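Everything below concerns the one structure shown next.
A single protein chain has been omitted; all remaining protein chains appear in their positions.
Moving on, here comes chain A:
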Amino acid sequence: MTRIPIFTLSPTMLSRVAESIYWMSRQVERAENHARFLEVTLNLILDQPEDVVDPWEPLVQVTGDTAWFLEKYGPPNAQNVVKFLAFDLEYHSSMLTCLRAARENAKSVRESLSSESYEQLNEFYHFVQHATSEQLTDPTAAFFDSVRRHALMWSGTLDNTMAHNKAWHFANVGRLLERADKTSRILDVKYFNLLPRIEDVGTAVDDLQWSTLLLAISGFEAYRRDHHLVDLEKVVEFFLFHRTFPRSILSCVAGADWSLYEISESSHETVPREARQKIAALKHRLSRTNVKEVLAGGMHQFIDLLQGELNEIGNLLNHDYFNQPSST
């Protein structure tokens, strides 16, 4: 009977724990992104002239669950979109559903997290849960801003109170794959919704719309520093290919690639490495693509392909780490 040698990066990691940590992290990231989308939209409607662009329908489209939404709520408006994205416990990806699931996952792996991380997530969940009824009556950007702060605290706590061992790397992969997916979705939907209004190009309204899109990923200031003026091609490039901005797709993919590299390097030689190979290939492709090619070939097609690949990487994690066949 052979014993598996002890590796430097976390000697043992239960498959179940790895999977729960990965999902926990994805779920918090998803909740954070929904809060971001709602926050910028609630701010946007205060600034823009009435009836210019309906800001609510695109938020439903971002989720990919438009049919489900229409069935339950009918035409989108501020109230029902806030309920849907933030508080609807019947919807599998609402902020509250995600936080509740993340906390259940955290609870099931609590011993692998730092106490501070768990407590932060616990507080985060209670904060949102307790605010539910008042926010359903009168949603405020301020509330979603606080949610974003909670999410940032969670992220900081996770990064700064735990060894960056395998558990942390699985959390990081979950966080970054989810973030890449969400960044791509909001770009896709907003691009589709904004582009047809060709008569607005170069107007204050157009500027406002694209700025809002940048704000949704906290990228407005970083973009301004690089480019000053809002320019469609440059905004798309910022979203897709910025090398260092932490919510750009290339940066997310590169971060997830690094974590999967660390995980696979510290894993037993018999462990398959398909997820790592796939994400390395994706990173390589993204870093050799430029924005002009994307726009020429069709942005929607590009993002569709990207999302398919991100999903595939998620499935391969399952194959490589979470659901290995039992054999010695």
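Assume a residue touches a chain if its C-beta (ideal position, glycine included) is under 8 Å from a C-beta of that chain, and two chains touch if they have at least 3 such contacts; residues count from 1.
In this text, contacts and distances are computed from a predicted model.
Participant: Identify the UniProt protein name of the omitted chain, choosing among "Phosphonate transport system ATP-binding protein", "Circularly permuted ATP-grasp type 2 domain-containing protein", "YceI family protein" or "TIGR03943 family protein".
Facilitator: The UniProt record for the chain left out of view names it "Circularly permuted ATP-grasp type 2 domain-containing protein".
Participant: In the complete assembly, which of A:E71, A:E111 or A:D138 touches the absent chain?
Facilitator: Answering carefully, the residue with contact to the hidden chain is A:E111.
Participant: To test your reading of the contact rule: which positions on chain A touch the chain that is missing from view?
Facilitator: 1, 3-4, 6-7, 11-16, 18, 100, 104, 107-112, 115, 118-119, 122-123, 126, 129, 166, 263, 267-268, 270-271, 321-322, 324, 326-328
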